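Of the protein chains in this complex, all but one are displayed in their positions.
A, B and C are the chain letters, set down in written order, and residue numbers restart from 1 in every chain.
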Amino acid sequence: MLAFLPQQQQEPLQGFDSLGQLPPAASTFAPDVDGLFYFCFWISVFFFFFIAGLLVYTTMQNRRKTETQPAASNVTHNTPLEVVWTLVPTIILMVIFAWGWKGNLDQSIAPGDALQYQAIAQKWNWSFQHPGQKGFTPGEFWVPLDRPVKFTTHSTDVLHSFYVPAFRAKRDVLPGRYQTVWFQATQEGSYPMLCAEYCGDEHSQMRAVVHVVTQEEFDKAPWNARPEDPIEWGEQLYNQYCTSCHRADNTGEIKAAPNLWAIWGKEEELEDGSRVPVDKDYIVESIRYPQAKIVKGFTPGANKYNAGAMTAFSSALIPDEGIDAIVQWLQTLKD
Amino acid sequence: MADAHAEHGEVQIDESLKTHVCSGGQFFGVYIALLFLTIVTVGVSYFDFGDFNMLIAMAIASCKAALVMAIFMHLRWDTPINNIAFIGSLIFLSLLFLFTVADFSTRSDMEPVHGIPAEVNNAFDWKSK
Amino acid sequence: MSHAVLETPTPSGGNFRPHKVAHHFTSAVQEFQSLKLAFWLFLVTEVMLFGGLFAGYYIYHEQYLETFVACGKLLNRELGSLNTIILLTSSWTMAMGVRACQRSKQREMINWLWLTVLCACGFMVVKYFEYTAKFDHGVFPGSFFAPDETYAPFFEGLLHPNIFFSFYFTMTGIHGFHVLLGIFAILWLIWQGGKGRFHAGFSAPVDLIGLYWHIVDLIWIFLFPLLYLVP
Partner (left out) sequence: MTTNVPVADVAIEEQPKENYLNCSKGFWSWAGTLDHKRIGVMYLIGTTMAFLTGGIFALGIRVQLWSPDGVMFTQETGLAGYNQMFTLHGVFMVFMFIIPAIPGALANFALPLMLGAKDVALPRLNLASFYLWLIGTGFAIYSILTGAVDTGWTFYTPYSIQTEQSVVSMGLAVFILGFSSIFTGMNFIVTCHKLRAPGQTWFRMPLFCWAIYATAILQVLATPVLGITVLMLAFEHLYHIGIFDPAYGGDPVLFQHFFWFYSHPAVYIMILPGMGVISEVVSVHARKPLFGYRLMAFSAISIAVISFIVWGHHMFTSGQSEFVMMAFSFLTFLVAIPTAIKEFSWVATIWKGSIALTAPMLYAMAFLVIFSIGGLTGIFLGALSTDIHLHDTYFVVAHFHAVMMGSTALAFFAGVHHWWPQIFGKMYNETLAKISACFTLVGFMVTFLPQFMMGSQGMPRRYATYLPEWQGYHQVSTIGAFILGTGFALMIGYLVHSLFAGKPARENYWGGATLDWKTATPPVHTNFDEDPVVTTDEIYDYSFLSEEKGKA
């Protein structure tokens, strides 16, 4: 609808519906939600133009010409009118309530045979565990076509929200308590998944992508595929987990944590003044138990990011071979 | 607050203020009743009535509260608006209780969820202190 | 035309001072009832304030029942009952003080008010002993909760005992703070009463601070069974 405006010509992920109001209905309960949305939409359009029309009409008709022109009619009571404009909205509202409630019951009760997924939200990235998968894949997940899928989600620090606009599914992800959200994809394609509950500095960067694939492709377990070249895989892991705090460029600037450029083999000075060489065990330790050694000047809350302490990445999130890949990638970070 | 009406109108005595005064005996009677109810509530707490514990404790406390409100705070002989205001506040408070407790008690009826996720960042573990 | 300045009748005997009704009121009873309704509305906000705390307590009482019942046994029931009796006595003496003021008995009112202040200070002293008894064993509120070896086994199997003690210290702390405010208010009453400001014609401040004191007592009436005799 507003495409005429100058937009970066990056092809949008997928087209929106006719009136440009709703993303594509790509899940089973999406059509029902859209139906209720457009029911409310057309009622609102009707009442809006009804009220605006009345106002414009009566203003033109009864404009005050002379200074002391009295009102055309001083009617202050019209019981039948008052009864009508009380009952009619009540009936419409009750219909919308019932429709909305029924729709929500489908949304909240997952069918029995749904595939069990797990999702962990932590400050500013997502990790998903597919059915039968040991570890977690960060940032994206694959969903089979026309199969119910149920997510058990929890967060490790603050509130987040699991929201896929195309599936009309949204559920907050709470720390300290499991929450479930389910949907059944009906259209192939990849759709954005966004965090809808404010969760801190990079709340707007905390996105993931849903890939809806056919059953055969799903059985090939694409989430296990990782680039053969360990350096490329190390970089992929860095991009998914570490970018929100560590920079890895030659600019010398830092965010909440040390800059990883040319860090391999360097002598790191710690908070307590001791120096330690940056080798494999130092990297493994700072990923598994980050509180063990803290580099000088990066105690939690010390720098302008006042970020909290680094969260520990268990082997479920980054497997041991993943750390080797990261180590090899770190070695390439020198000019 | 002297400004505009500093000039002295003549002083008029206004007799309209009549406040109700209870007898000393009434107050002492209420005092004894309150002490007695305290002893009762402490006594009852030694027995276990299962779910009714909370009900009994709150019933006794409400009786004591009603006594204090009605006699000590003159609500019985006060203008109706003060009563409405105070009873109204208890009603609105019960709304807060009603909906929050309803939420917590029927939380995962429809979609049962099992277990509590273990790892929450820097969870408080007083044993390790 | 400016209104005649209204005054309430000043009783004879003693150094009572006449009370002028504020200019925007048309009669003394209108002024008294306005002050009383305004103060009742203030008491409504106190009830809603503590109501929020009670709601939070009740929610966690339902969720962590056995922790709450176990921790309740740890609190000293005798001191709690003594405190309840002290506060009920102070409520009674306050009511008698208000009654004396309405009958323009200046000396009698001041004596009752001194008794109320005495009981209130007694209440705070008993609370001081209770708190120190807990603090000696490391039972502090919030994240400082670190019970020493005598209490640690007691909390062994319990889930989040720190929440009960957080509620205990928060609710009794805020209530204690209100008792302190009450003590200062009654001392102000005694000071002004001594100057003869309060009598049958102008008993509003004594009446209102009496109401405040009864609300503080009312809140303790509910606090005592919930915290000490955890049902």
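What to note about this one:
Methods note: contacts are C-beta pairs under 8 Å (C-beta built on N, C-alpha and C of every residue); 3 or more make two chains touch, one makes a residue touch a chain.
Model, not experiment: these values are computed from the prediction.
Shown chains touched by the missing chain in the whole complex: A, B, C. Touching the chain that is not shown, out of C:V5, C:L53, C:L74 or C:V126: C:L53 (per the contact rule at the top).
Across the entire complex, the residue among A:P131, A:P148, A:G200 or A:P319 in touch with the chain not shown is A:G200. Touching residues on chain A toward the chain that is not drawn are 1-8, 10, 12-13, 16, 20-23, 29, 32-33, 36-37, 40-41, 43-44, 47-48, 51-52, 54-55, 58-59, 61-64, 67-78, 81-82, 85-86, 89-90, 93-94, 96-97, 99-108, 157-159, 161, 163, 165-166, 168-172, 174-177, 179, 192, 194-205, 207, 255, 304-306, 308. If you put the missing chain back, the residues of chain C touching it would be 1, 22-25, 30, 33-35, 37-38, 41-42, 44-46, 48-53, 55-56, 59-60, 63-64, 141-144, 159-160, 162-163, 166-167, 169-170, 174.
Where chain B meets the missing chain, the touching residues are 1, 3-5, 81, 88-89, 92, 95-96, 99-100, 102-111, 120-124.
Everything below uses one rule, namely that only the chains that are shown with their structure count from here on.
Measuring from the averaged C-alpha position of chain B to that of chain C gives a distance of 12 Å. The residues of chain B never reach two or more other chains; the list is empty. Not a single residue in chain C touches at least two other chains. Here chain B touches chain C in the complex through residues 1, 5, 7-19, 21-22, 24, 27-28, 30-31, 34-35, 38, 41-42, 45, 53-54, 56-58, 60-61, 64-65, 68-69, 71-73, 78-79, 81-82, 85-86, 88-90, 92-93, 96-97, 100-101, 104-105, 124, 126-127, 129, going by the rule given at the top.
Interface of chain A with chain B (complex): residues 105, 108-110, 122, 152, 154, 156-157, 175-180, 308-309, 311, 314. Contact residues on chain B toward chain A in their complex (touch as defined above): 110-111, 113-117, 119-122.
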